[in-house]
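All protein chains but one are shown in place.
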Amino acid sequence: MGEHELLVSVAFGGICGSDLHYYQHGGFGTVRIKQPMALGHEVSGVVQAMGSKVSGFTKGQRIAISPSRPCGNCRFCQTGMQNHCLNMRFYGSAMPFPHIQGAFSEQLVISASQAHPVADHLSLSEAALAEPLSVGLHAIQRAGGVLGKQVLVTGCGPIGSLLIGGLRRAGAARIVAGDIADLPLQCARQMGADETINLRTQADALDTYKADKGQFDAVFEASGSEPALRAAMDVIAPRGVLVAVGLGGEIALPMNQIVAKEIDLRGTFRFHAEFANAVQFLNSGLIDGKPVITAVLPFERAVEAFALAADKSQSLKVQIAFADTATA
Amino acid sequence: MGEHELLVSVAFGGICGSDLHYYQHGGFGTVRIKQPMALGHEVSGVVQAMGSKVSGFTKGQRIAISPSRPCGNCRFCQTGMQNHCLNMRFYGSAMPFPHIQGAFSEQLVISASQAHPVADHLSLSEAALAEPLSVGLHAIQRAGGVLGKQVLVTGCGPIGSLLIGGLRRAGAARIVAGDIADLPLQCARQMGADETINLRTQADALDTYKADKGQFDAVFEASGSEPALRAAMDVIAPRGVLVAVGLGGEIALPMNQIVAKEIDLRGTFRFHAEFANAVQFLNSGLIDGKPVITAVLPFERAVEAFALAADKSQSLKVQIAFADTATA
Amino acid sequence: MGEHELLVSVAFGGICGSDLHYYQHGGFGTVRIKQPMALGHEVSGVVQAMGSKVSGFTKGQRIAISPSRPCGNCRFCQTGMQNHCLNMRFYGSAMPFPHIQGAFSEQLVISASQAHPVADHLSLSEAALAEPLSVGLHAIQRAGGVLGKQVLVTGCGPIGSLLIGGLRRAGAARIVAGDIADLPLQCARQMGADETINLRTQADALDTYKADKGQFDAVFEASGSEPALRAAMDVIAPRGVLVAVGLGGEIALPMNQIVAKEIDLRGTFRFHAEFANAVQFLNSGLIDGKPVITAVLPFERAVEAFALAADKSQSLKVQIAFADTATA
Partner (left out) sequence: MGEHELLVSVAFGGICGSDLHYYQHGGFGTVRIKQPMALGHEVSGVVQAMGSKVSGFTKGQRIAISPSRPCGNCRFCQTGMQNHCLNMRFYGSAMPFPHIQGAFSEQLVISASQAHPVADHLSLSEAALAEPLSVGLHAIQRAGGVLGKQVLVTGCGPIGSLLIGGLRRAGAARIVAGDIADLPLQCARQMGADETINLRTQADALDTYKADKGQFDAVFEASGSEPALRAAMDVIAPRGVLVAVGLGGEIALPMNQIVAKEIDLRGTFRFHAEFANAVQFLNSGLIDGKPVITAVLPFERAVEAFALAADKSQSLKVQIAFADTATA
């Protein structure tokens, strides 16, 4: 353990869509696993020991752990774009080789700068939502803010639902949520959506938003599906911002529409500074992530947890508990 | 002629790509000509008579004429987005029905607000470049400005080349221009490009710009071709802005790349306030559009002019002269 | 009543600081009352009759009334800056001459575009807060948004306190509120402030925020006092935005500090589009303005209401009820 590091026992770890892709398919897009790699990057824990130059932490301190470990020196780090760091060591990623090991383990040695104290009244299970919530908050920053705006979210899995919690807190005036299943839509409503639309069974419900070239100031596309992206282009207002959240494959886009409506299609990728905000919002209760957690299993049942996480009919966020002593 | 209108004799009219599409194919994308429609929206002229309440114009005043005629009252006009006006009457457009007649005629009655005085030393032929230059200036505004930035332009026809003139004036630090033909690249260089690349014969020349996730802060894609758009995604920097200029069809896009690099793909469509700027830049000589004009034919040879404009091997901008008396 | 107008019975009207200035001093700054002028611009009401071309309203509809009546045609209206309209007719303003009459009356004829429906469960007293809340929301827009930011508000009267409600909803991560009296600070806390500082009795409490050149990303100065503005400059971070809310007089500013810290001092004035957002937030309960209302008096006691409003030791927002039948 280095002088600026902490030894941490991991409490809870959420299973992310990318973890599932690695587990089920050995990768996603052009990213392939080429050597053994531990998964996991959504973790909370308890400090067990501190390096000699660490201040502000004590043994027993409950923390949320940021998986983002940029180098600090490259041109992106030096301009506040740490999520594009040329030497990023993000937990559980097969993008670089050797791969970066993940955080699904009983103990971790982390940099003190990754540790964010958790408020007494917040469970460590909820604290492990800081990471996916950060993804949502960064997406909102990428959109240039949403205060007073009419917003559509397509895809209401864990990321989409936490994003909705973020949008509500960020001052969106009206939030419409779309998905092809009812469980995520129910969660979306609990997280703050004003209206939910089952895009499979209520396909026409979006039509009213096509009026006058489109009604949504911003759209967050978190499903990765081509029909959702194209539907979004019909209902987004001219100069609206369409944020693509989460990885997708090749998608055919109507460039005529992008040009004629001056649509602004922006990718969003991970986060950096937003992690601290996510913890702050969870600590203060300004965002309540509990509706997103559908199951917590002990790590001995990790295989079962992955199977459960893959079953979208009954799961949003599934977490693994790594310690008996963790305060749920 | 209304009290706020002017009677104008048209001097020069440039043939635009959309004019060619109407002429050759009867439309583009989903837009079809359904009734006789005069073409043309890039025109200059001379004031012949003024409505009773017009001030600031005299007979004989040489002017550039904006083809943009928004309603002024819709929600887009009231928020400074006149190019998205719900009731736009843009010259020579088959988007609405009845179609909006174009400006290729000997005389026009226009609103005084469409008329922009031309400086003595500027030819009316050059003044007719104000419209396509406006398209370029609006594209630069859509990019959020380019001062000090490294910029790539793909597609160096009249719009791309005038855009390069605008980029140079707007303070781009370095401009690389790509096209698949030599004539437009030669024009691009005259308009201010620092480096030109024939994307057909020098395909590897862009490779050096892939370093460190991509080197261009902004890319302007003015060719409408899928290979150009995809090549742009490899060389644009994370959080770079990729402006899609001009109408295209369906294009398959690598969403993984848009997300992972947080690319910002923005459409740009026409212009509004930029028309006055374009005239100002041409009047003051701060932008010189002459290299873009490759031929001027009298209107009796209009059919020949359209054929010439369609021949990319020898033409950039082809203009039609509508009056003997016009000062070239 | 014109065909696009509504006849409205006024329900409640809030007394604003500018109303008080007119009442007590005959004006503020260089603005002087030169002819009889009704006061009031924070009003709600009930529709009594509709012009022939009005749709979407029925007799008995409860509404919040926007006092903003821009011309729609000037260069500011045509670029989305209606609050700077060259021909603005804002209720109860002596800026233009003849003055624009205010809304403190039993009946008003208004444009249908000024009327915003009020939700059933929202009292018309609270609905009359839409106007001062709009001022706060516009100030937040002027700051460029506050999502995830550390924010200081100095001056927690009705505007400052409603602004705090807006900041909390707009996603400010942490809100510190300062005032020289305890009543407004108590209200600030109810509206969402995380920390309150009595700038008279706890002057040193801000010192901790001077660390590392300043800790606040944004400051909203709503007291109009020079000490508050100067104190803000010591605790705002480099490139922080300091929004000046509400009219002040001549204030000596340390330009060295503005330059060396690259402080961004921005004025904010009234609002326009934000009125609809304010009503939406009140209707949905996303912002609760009730803590700001300290007294409601019937219009027969209007003189007493003005005296009460002027007494900062016991009043924040004082409202006048104009109708017996109004639902409080």
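First chain written, first letter: the chains are A, B and C, and each begins at residue 1.
The rule is simple: contacts are C-beta pairs under 8 Å (C-beta built on N, C-alpha and C of every residue); 3 or more make two chains touch, one makes a residue touch a chain.
Owing to the predicted nature of the structure, the values given are computational and were not obtained by experimental measurement.
A.B. asks: Can you say which of C:44, C:123, C:150 or C:268 touches the chain missing from this structure?
C.D. replies: C:268
A.B. asks: Pick from C:25, C:239 or C:301: which residue touches the chain that isn't shown?
C.D. replies: Only one of C:25, C:239 or C:301 touches the chain omitted from view, namely C:239.
A.B. asks: Which of these touches the unseen chain: C:2, C:29 or C:96?
C.D. replies: Once the missing chain is taken into account, the touching residue is C:29.
A.B. asks: Which is it among B:72, B:117 or B:145 that touches the chain not included here?
C.D. replies: Residue touching the chain left out of view: B:145.
A.B. asks: Given the full complex, what residues of chain A touch the hidden partner chain?
C.D. replies: With respect to the unshown chain, the touching residues of chain A are 72-73, 77-80, 82, 273.
A.B. asks: Could you pull out which residues of chain B are in touch with the chain that's been left out?
C.D. replies: Given the touch definition above, chain B has residues 137, 140-141, 144-145, 147-148, 166, 168-171, 173-174, 194, 273-274, 277, 280-281, 284, 286 touching the missing chain.
A.B. asks: Can you list, in ascending order, the chain C residues touching the missing chain?
C.D. replies: Counting only chain C, the missing chain is touched by 29-30, 74-76, 81, 83-84, 86, 142, 212-213, 224, 238-239, 244-269.
FYI, only the chains that are shown with their structure count from here on.
A.B. asks: Taking mean CA positions as centres, which chain lies farthest from chain C?
C.D. replies: Checked the centroid distances; the maximum from chain C is B.
A.B. asks: Using Cα averages as centroids, what's the distance between chain B and chain C in whole Å?
C.D. replies: Using C-alpha averages as centres, the distance is 44 Å.
A.B. asks: Listing for chain B: what residues touch at least two other chains?
C.D. replies: If we look for residues of chain B contacting two or more partner chains, we find none.
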